[in-house]
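Heads up, this is only part of the complex; the chains shown haven't been moved.
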Amino acid sequence: MTGKKPQDSLVIMTELVLPNDTNTFGNLMGGRLMYWMDIASALAAMKHCGSPVVTASVDNISFESPIRLGNVVHIEAKVTRVFNTSMEVHLKVWGEDALQQYKYKSNEAYYTFVSLDPNGKPRSVPSLIPESEEEHKLFDGALRRRQLRLVLGGKMKPDDATELKAFFLKD
Amino acid sequence: MTGKKPQDSLVIMTELVLPNDTNTFGNLMGGRLMYWMDIASALAAMKHCGSPVVTASVDNISFESPIRLGNVVHIEAKVTRVFNTSMEVHLKVWGEDALQQYKYKSNEAYYTFVSLDPNGKPRSVPSLIPESEEEHKLFDGALRRRQLRLVLGGKMKPDDATELKAFFLKD
Amino acid sequence: MTGKKPQDSLVIMTELVLPNDTNTFGNLMGGRLMYWMDIASALAAMKHCGSPVVTASVDNISFESPIRLGNVVHIEAKVTRVFNTSMEVHLKVWGEDALQQYKYKSNEAYYTFVSLDPNGKPRSVPSLIPESEEEHKLFDGALRRRQLRLVLGGKMKPDDATELKAFFLKD
Amino acid sequence: MTGKKPQDSLVIMTELVLPNDTNTFGNLMGGRLMYWMDIASALAAMKHCGSPVVTASVDNISFESPIRLGNVVHIEAKVTRVFNTSMEVHLKVWGEDALQQYKYKSNEAYYTFVSLDPNGKPRSVPSLIPESEEEHKLFDGALRRRQLRLVLGGKMKPDDATELKAFFLKD
């Protein structure tokens, strides 16, 4: 079985910020954005594995620039690495003020999904072969992020998280 | 100025999983849950600081048990620690199958909010005085989690994250 | 079979008033509030009987204080009394202006639900044993409210509504 | 100033029951129906008074026949009587199974609205002149229903509710 390319899983989503998506300051609520990001990344994961998927985890997300009412949200999602039955998906999010022709970075994130067979049990996922330099970098970092997830979830001892330790001890 | 108690910020939210909240397996979508969690924790933060707030970041979330269509979602949110103009909020989420009288843990999470003044600028937040043992534990861990956020956000060098390093190098 | 306590059925719901929930004055629409109240009380009824339920009736509701856009809605629902296959649920609703740290009574209401078996037929409900003074008062008043429902629904002659008549003729 | 006719305030609303409107039995949730009824009757009240209105109260509603997923909801709303700054609106609700060409009564209800001036203060409402026999009957009964609202809301002593007492003591 040959692997698939990250590019094959690319999902581009565009949404308009409507009144009900905003807080009293007229800015997009973080939870609403995470909802769209979940759908965009789930679709990327499904394109890669061709099976239904469930969200297994979401990594730290930091919201930089608020996105305003009436602005546009751009989301790009692409699978970065496969771990047997799970996939890590990388997301980039921009806001755009169409009237001012101004586009700005909002945040980046990593969502992880598990592929399911028709009985709802985890199922092997086709391998992924990164191509571009950025895809290789994302592929390499995925191991460290996975260790962080396992340590934070209490499923790995910090001492066994080799990649992660190296990251924190580099000077 | 005297500090406030975590208990004063407690928010209890109950939601019913409706068809549009579910994926094709009939399970609550992760993004929909994060949306509710964002509102519950934002309300807890607002109760503490008495100002509007914006979501600054969300820590790693790991989704354990899927919550089914027609089940109930219980969310409890409480401020754990204050960092000048920001607040960390801890969330516990359960699912409940009312027909089978069965309640199960879904996940835990930490959301961070920034308090805003009427011009939308960050504003000091009243201090927080933990009371129960669990509140003290959450208060203590908040420092390490904050360092992780800063390191992951590229705003702190791993080497300066003293608490975090101790965590990864312990034993 | 031993009875259950009202407290076991308690449901606490918290909602944020978003733009689409409001009329042109920026106040929560009554119908939107009744929608949330229906879900909160249905969940309380399901917790008591452990079966699916359908809304049978809603008693007079009087809306006192308008709840503003951006304010919080607090709903508490608890079963008050059981009538063979149906349950009366009492609701208390408050609004809260988190910025002004101000909480105010919005309204009280009674919803009645019928418990259903898997074929959709009415099904006996476990008995309810009130404990607190307030629970006893709600339990006692339930008979009079039920008579009012039956009279208004044309299913009981006013003359047979003993409790109700006593209420209207007391001086 | 001449009065207006009930017919001038008639609002006809038609809605389709979608998946998210239903409980796990596939029946329209009572709360969703009350939401639509609130909008239909508010529109009828606004047509009569030409001002914004707020829901003041809802009378007892009894849900007879469940309305199924995919069925149609028909709502008719018409002002029945005016009380200085408030209006009572009568609603009739039917379900319709378009595939079986079958239309069935769901319920009737009375909603009361207060008319507001631009400052949000109660404002006098044009008088209403009933025409048909049914309109006269609804007009006459409105007094008794109003007394019931006042008594239930603790704003009138049962003993002063002359019309209401006559109703309960008749024959």
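Each chain carries a letter (A, B, C and D) given by its place in the written order, and its residues are counted from 1.
Rule of thumb we're sticking to: a residue touches a chain if its C-beta (ideal position, glycine included) is under 8 Å from a C-beta of that chain, and two chains touch if they have at least 3 such contacts.
These numbers were taken from a predicted model, which means no experiment stands behind them.
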| item | value |
| --- | --- |
| Where 4 copies are displayed, count of copies in the complete assembly | 6 |
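One rule holds in what follows: only the chains that are shown with their structure count from here on.
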| item | value |
| --- | --- |
| Both-way neighbours, i.e. chains that touch chain C and touch chain A | B |
| Chains contacting each of chain A and chain B, listed by label | C |
| Chain centre separation (chain C, chain D; CA means) in Å | 20 |
| Rounded Å distance, chain B centre to chain D centre (Cα mean) | 43 |
| Whole-Å separation of chain centres (CA-atom averages), chain B against chain C | 31 |
| Residue list for chain C, restricted to those that touch at least two other chains | 39, 42, 52 |
| Touch-based graph of the chains, sorted into line, ring, star, complete or other | other |
| Touching chain combinations (by label order) | A-B, A-C, B-C, B-D, C-D |
| Of chain B, residues touching chain D in the complex | 18-20, 69-70 |
| Touch list for chain B against partner chain C, complex | 11-16, 39-40, 42-43, 46-47, 50-52, 72, 98-101 |
| Complex contacts: residues of chain A adjacent to chain B | 23-25, 27, 29-32, 34-39, 42, 52, 54-63, 66, 111, 116, 120, 148-149, 151-153, 158-159, 161, 164-165, 167-171 |
